[in-house]
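Here the complex is missing a single protein chain, while all its other protein chains stay put.
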Amino acid sequence: MANTPKGQNEVIFHSIHLPESWKLANYLSVGGYDALKKVLAEKMPPDEIINQLKISALRGRGGAGFPTGLKWSFMPRNYEGDKYLVCNSDEGEPGTFKDRDIIRYNPHQLIEGMIIGGYTLGAKVGYNYIHGEIWEAYERFEEALDEARAAGLLGRNILGSGLDFDIHAHHGFGAYVCGEETALLESIEGKKGQPRFKPPFPASFGLYGKPTTINNTETLASIPYIVKHGGQKFLELGKPNNGGTKIFSVSGHVNSPGNFEVAMGTPFSELLAMAGGVRGGRKLKAVIPGGSSVPVLPGEIMMQLTMDYDSIAQAGSYLGAGSVIVMDDTVCMVRALERLSYFYFEESCGQCTPCREGTGWLYRIIHRIEHGLGRPEDLDLLDSVAGNISGRTICALGDAAAMPVQGMLKHFRHEFEHHIQHKKCMV
Amino acid sequence: MLNIEIDGKQLTVEPGTTIIDAADAAGIYIPRFCYHKKLSVAANCRMCLVQVEKAPKPMPACATPVTDGMKVMTRSETALKAQKAVMEFLLVNHPLDCPICDQGGECQLQDLAVGYGMGNSRYAEEKRVVLNKNIGPLISTDMTRCIHCTRCVRFGQEIAGIMEMGQIGRGEHSEITTFIESSIGSELSGNIIDLCPVGALTSKPFRYSARGWELTTRPSISPHDGLGANLAVETKNNRVFRVLPRDNEEINECWLSDKDRFAYEGLNSPERLQRPMVKRYGEWRECDWPEALEAVAGGLKRVRTENGDAQIGALASPHATVEELYLLQKLMHGIGSGNVDHRLRQSDFSADANLQGAPWLGMAIAELEKLDSVLVVGSTLRADHPLLAHRLRQAVKRGAQLNLINPVDDDLLCNVANKAIVAPDAMVQALDQVRRALAGSESSPESTVLSPEMPYGTQHSIALAIAASLRQGERKAVLLGNLAQHHPRYAELHALAQQVAELAGAKLGFLGEAANSVGACLAGAVPGNDGMNAGKMVEDPRRAYILLGVEAELDSYNPARILAALQSAQLVVALSPYKHHALDYAHVLLPVAPFSETSGTFVSTEGRAQSFSAAVKPLGETRPAWKVLRVLGNLMELPGFDYESSEQVRAEALHGDLSAKLNNQLKAPVAKPVGAAAGGLQRIGEVPMYHADSIVRRATALQKTAAAGMPAATMNGETLDRAGVAEGTDVIVRQGAGSVVLKAVRDDRLPNDCVRVPAGHPATAMLGGMLDEIVVGRAG
Partner (left out) sequence: MLTPESLKKIDREVAKYPPEHKQSAVMSALRIAQDEKGWLAPETIAFVAHYLGMQPIAAQEVATFYNMYDLKPVGKHKITVCTNLSCTLMGAESAVEYLQRKLGIGFGETTPDGRFTLKEGECMGACGDAPLFQLNNKKICANLSPETIDAILAGLD
């Protein structure tokens, strides 16, 4: 490709070319902590920061795409007492691996974003909840925190400004559901990660019952850029209502899987090309565009889409966390769905009935079909059970378990029928 | 107020109300499993999903607060579809073994499945099987049936005050269990049987014995502690099979203590006395009622003529009914003896002359929950008053300060603001220090007499802190527990507590020990003019004794002494439902009905008179005690013993305004100068929970619990060292001539020079005073 793709490594991975890019000195060398210094020097009013976030059209990178500026405005301003900022680095959605790389390669930008968050939201303490399986990233983040503390960037009286804010890392230990924000809070409180019923929302009743804002790693790591360059510039990187760049994690049947930070609105075809195209030059069969929880889309449809929230949603799926799972024509969709359904069955927290009982039911039916024991009525049953789960659970894991099933049945029903009829795969 | 509409009904409700509460109040039933009015909202079963206008998804009614103008449809197509789907999911892994399930016929899942089920299941896969857990002698588990509503878990955390049940694992593999299958120890554990909407947690003693629909339910009142819990006694074939709570928000709410729930087994004990017995020439034999009653009347007449009326004494259990106690004292007064008492475990009666009424809680039970600050003096609270302890826990959760002056430091499962854990004797000083602090003389600590056990500063500063705590807040109370009421310096404690309460603007209350402690006073079962109190009747033995429901060596302050007194008597008549140790000292045994077989009245610690009728017919030739006493009155040719019914007796016993007869104030509250503490080792002899009365002592399942275990001699490390005994070894404990070998146990929360040796237990029934000096030595 001749030109650099728009927005490539503009916001988050701008220091990735440096050796040991994670070290404080290196981050400082590319203008790191400038945004924080600006905030502190200018005593930027929190409202102004929130306003810039709103202009930027930054939407939560954790999957739901909720506008961050709006979320921050929900925090009670005049609340006396503790408030918390929590970073969600519990990345466990199959196909997603961007937050790990942010922590590994640019932890200080996340720290800087969190400090600005603490300043804006009036929180004195922040926690970063790090996925249990990535211990090395956890250690690296701890080291970065130590560095920042030693440099007076964290703790009491940050850079002599009078601002107090500290960050602690909380290490997860293997539970996908803890990525759900209230399960994550429960987990920080030392309990099982079972999501809470909302309302009340974390902004009024969060960690330890105190007002809390939770954002994804990538969301928070985007803040310094917006503060430094203004919301407008960030917005213009992407498209209206879909500001900025986004890190897309591309995995599956591509020649060079990996993370690609490009502008929101980049055509999927361009992204696929960046990832080296479909492995072995095979035919693109299907893509899960936003992580295992979102409905699968056939390759032909995907090739028409641009990578942003609105475009993918229009096609009947979600951008999610920007996790692109590419499947070529060797993939049996029944097997693929069986594996995904097993995941939700395994990871259901067990709290609410439809999810606890329904995920196992879905898995067992698909498992049966995959093993040649399907019945003609199974596909309607699958659809019905998935429908009975979605919208009726405490958290969105129930929907996350139902959507892949519904998506597969929508686009690849014939493969399932073939399996049932012929007791074997068509590919 | 908000205006809402549920199923077309216009309702006005308070802000903050949930849809389910609004619907319940309006008589609209929304199905539910996890929701319970007394527990936090978990919203995990999803059975209560309803349609809310403009909401994109069905909402859980239990967790959704109403908003103004909200329109709720609980039976619309959307709502029913959601409810049916949830029901289908609930049955996916449920064994559907209703025919062999103990919950059959009273199962919420079964009931709702009929209304919301699909008939045949679309689930054709394998069902989950969960291994059963042994969680102790009271509760039987069948965890494959569990629907994970977590009511049992929340009950532990929120009501019992201790998380003993949990949900381990996750997803479909989740299981409800205790830690590594340990037994559940809470004194309120049985409530999870009621809470469990399915047959996962059922009553072990009741198991497989009857179906819910075969049982007849009779309302009754608990005969155990002073709470007056409202019971539903369930019977079949003239036998009590089960006891359940009856809801009464003002008393037990929807709960029961395990004692109230499981003690009924004692009613069916093989030790029940079924025919009268008389001892002739040293031999016991059964006889008929006329012969037995003649023997009693004859014997009493002989003592009257030979030794005088005052040689007859009557000792009654405070678990007896008002009617029984009233007739007993009437009989005694008719005979011409004022020697009647029910306070067998009391040791200091010196305040009697200053009493102005029946000591009582001093407030309504429900008020406990609203206190801002409370001082409890001398109580093994959770064991003695499980549900009063729960009320206080709720108060603490609300922000109340609980303060304690106590010889033991048992876990109250809530935050205790200040506690002075001192030897029984030093409790008086500790309370006096609080009084001084409140009176404003705290600036001259020199004048405070200190307990030798406590470093000077500690106890004094605790007293100051307690005083400060009692100064704050609106609603406050000083409560005297069983250990205070049994205390050899009870009068001083009473007087000091009264002054503390006055100075702090607090209410003074007594945690009534037994079901009818208050009623006994009202019925006059206290010494009349020139009459002897329970202590005096033992110190100065009488020729004849009438024992009503008393097991002397287990129910008295000093078993050794009372046994000596009874053994020396010429005539001992025991009215009792049980054949017991009285065989050794009595001359006539009369089988009288326990509460379940008679009508009667208990006046609870809050002064509430609650009458009940018999749930079953008396066993064998057992008779209601009030009838026996009526006949005895007639045989003794006393006037006024022609009652037709227990109601008549009640009307006479409890005439007039009861509340006017409740009074905790001493006429002349002058405390004796605080003396020095006694030397030597002091016994802390509390009555264990499941040995407090004769019924519970015979409740087999409760007797298998840890709380009913063998008494030990518990001391702190220093005291063990000084006594030259090692933790875990056998030691000999001695009081007077009585001695017993017990296991030495170490508990460093006990004060120095104290030995905790429970009373009320056969194993320690040869010892002396519950709070008197005790000697410990190496055994063997």
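We call the chains A and B, going by the order they appear; numbering starts again at 1 in every chain.
The working rule: a contact is a pair of C-beta atoms (placed from the backbone, for glycine too) under 8 Å apart; a residue touches a chain by one contact, two chains touch by 3 or more.
This one's a predicted model, so the numbers in the text were calculated from it and none came from an experiment.
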Chains on display which the left-out chain touches in the complete complex: A, B
Selected from A:258, A:277 or A:298 as touching the chain missing from the view: A:258
Residue of A:92, A:238 or A:290 in touch with the missing chain, whole complex considered: A:92
Among B:15, B:69, B:115 or B:169, the residue in touch with the chain that has been omitted: B:169
Residues of chain B (touch criterion as defined above) contacting the omitted chain: 162-170, 177-180
Touching residues (missing chain, whole complex) on chain A: 82, 91-97, 99-100, 127, 131-136, 168-176, 187-193, 208, 249-253, 257-259, 288, 292, 323, 325-327, 331, 336, 339-340, 343, 346-347, 349
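Keep in mind that, in the parts below, only the chains that are shown with their structure count from here on.
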Chain A-chain B separation of Cα centroids, rounded to whole Å: 55
Contact set on chain B toward chain A in their complex: 41-47, 49, 56-58, 60, 63, 65, 82, 85-86, 88-90, 92-93, 122-123, 125-126, 147-148, 167, 169-174
Residue numbers on chain A that touch chain B, as the complex places them: 175, 192, 197, 199, 345-354, 356-361, 364-365, 368, 381, 384, 388, 391-394
